[in-house]
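Okay, structure first, notes after.
Each chain you see keeps its place in the complex, though not every chain is here.
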Amino acid sequence: MTITNGASDLPETMRVSVLTQPGQLGLEERPVPEPGPNEVLVAIRSVGVCGSDVHYFEHGRIADFVVRSPLVLGHETSGRIVAAGPGVDPGRLGSRVAIEPGTPCGHCTQCKAGRYNLCPDMRFFATPPVDGALAEYVLVRSDLAFDVPDQVSDDAAALLEPLSVGIWATAKAGITAGSTLLIAGAGPIGLVTTQVARARGATTIAVTDIAPHRLAAAERSGATLTLDAREEALADREFDAFIDCSGAPPAIAAGIRALAPAGRAVLVGMGPDNLTIPLGLLQARELTITGTFRYASTWPAAIALAAAGAVDLDALVTRRYGLAEVGDALTSTAREGTIKSVIEPWR
Amino acid sequence: MTITNGASDLPETMRVSVLTQPGQLGLEERPVPEPGPNEVLVAIRSVGVCGSDVHYFEHGRIADFVVRSPLVLGHETSGRIVAAGPGVDPGRLGSRVAIEPGTPCGHCTQCKAGRYNLCPDMRFFATPPVDGALAEYVLVRSDLAFDVPDQVSDDAAALLEPLSVGIWATAKAGITAGSTLLIAGAGPIGLVTTQVARARGATTIAVTDIAPHRLAAAERSGATLTLDAREEALADREFDAFIDCSGAPPAIAAGIRALAPAGRAVLVGMGPDNLTIPLGLLQARELTITGTFRYASTWPAAIALAAAGAVDLDALVTRRYGLAEVGDALTSTAREGTIKSVIEPWR
């Protein structure tokens, strides 16, 4: 039995933005889905545009994930619970929520080990063949819709998803009080990583990029030093950790070489299939290199950081769009000055 | 060959405050010592008064450490290098420094494992039979005198020692972005622990004490909630970690009971020899309980946090005293409103 909020008479259909083929989006009218056991229906308030959305839009694929049938994009999402399936506490109806966009199986070796981001049966929003959140309503498993307090805006609640990437990367990098950190790339992920690093107590946060407006954003996000990636400015510096958010091989190479003994490199940015690393240095300094794939168990901390004002996600939002303007939103990211575009499907 | 700063003609003798027997202090004139290999001579600027100084003053002993001959108190110390022994970079002369007050042997199993705070041959300032820093000059091994930047005042540089206790405790407690933490006791150690927890990204920091002025100081140090320890206000709360800075068994018991599953209790405050813990709860929630003994390798982070303004040590200083007023300083700590008294031997 589905429990619905008496106050809201749910419509029978909803508008959905659909990627029909590379570069081509359409607005469709689809039935509002009904929550199954332990599921909630969320009326979407805000959806952040991610680089992966843009990539699917432009190329129709990311690595082995190929768009074979129409796909709904969007996985950085917040909204309000408007219906709940069997097994869900009815008190949750009406709650403002941030959505964790991946549903792990819960039964495999990776899930049981607490590494559910590596679950081979993960169903992740906007990753073929699973639809995303560029719709008026989406279904999600109840435990993946996290209550957010009033201090966290709808946009900020959506941007807890990229924030989670930064939380995960800084955790892998061991960032803590007094850490010295180098970040390559000041796009949205580089910026949230900067914010989380500062919140964790890093006291040196150097950020490199080639775009002045992104370096300026990095400074506003807490970077203690910003550098043009094309210059050899790192020569004499040593860092406890390096987080790559650029995917650019020269930046990764420079970052690894700038690590102090026992330093850690965390590679977040998508880059080429293969990468050259300095083996002798890896050994002489006992460096550690790792990569990240999404995140696990980050929403509680993400919410707490946003609510406490330890990070400022609203500052990243450049412009808001309606569901009919998804194409504009997706192409906006290439525009000078854009940091994060947000779509409001309810408009 | 000792290198001295040409600018400063060092005197032959210096004033030293000496604890001759419990409750009795005297000012003595002693020769200024000469630095041996790898040692520096530091002209002391500021010495914080610690509870252990007060305890030696009042009782003449702490556990197995008994004051058998006159002892110089003081181990929270900053100053300026005025002479250097063989093997020290002459460029260090004139440097403003914070002093780590314990000299480990460097050769034992504990030292080699990076746990030099557990070195059985540690020589620690103001711990019988090793003299402390309530003097115009002290000798210290060069690597234990850390350069501090201009943003860190002389008092703050001295208080990096208690700050280190807070850094160590919060590290053991695993405090990081989004942690929820309960601290019992809002004396100087509780307050620096609060400051470091906030710097590490803890988003809930509840502090309990029985003195309103200390709870007020905890709020200024970043506590998100302060509670009267005598009331049962914790009943419904759960914390990731608990740090005891009170040494009071009822506070420790309440703190352990307030831990969430997999929670960590770190016991810093000196208390009775024996403590009762809830075994069934320890098992059912897989809690971890540990104690701390000083700290290891904390000064670099301490300096960085202070320089970055992530902690505010100057705010803890209640009043300053001269070397002739050590008795007053030591008894001041019991006075309402006193947080941290500081002695300036150069006055």
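For reference, chains read A and B in written order, and residue numbers begin at 1 within each chain.
Going forward, a residue touches a chain if its C-beta (ideal position, glycine included) is under 8 Å from a C-beta of that chain, and two chains touch if they have at least 3 such contacts.
Values in this document were obtained by computation on a predicted structure and should not be read as measured data.
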Assembly size in copies, with 2 chains present: 4
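The criterion applied here is as follows: only the chains that are shown with their structure count from here on.
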Centre-to-centre distance between chain B and chain A (centres being mean Cα positions), rounded to whole Å: 41
Residue numbers on chain B that touch chain A, as the complex places them: 167, 170-171, 176-178, 180, 196, 199-201, 203-204, 224, 300-302, 304-305, 307-308, 310
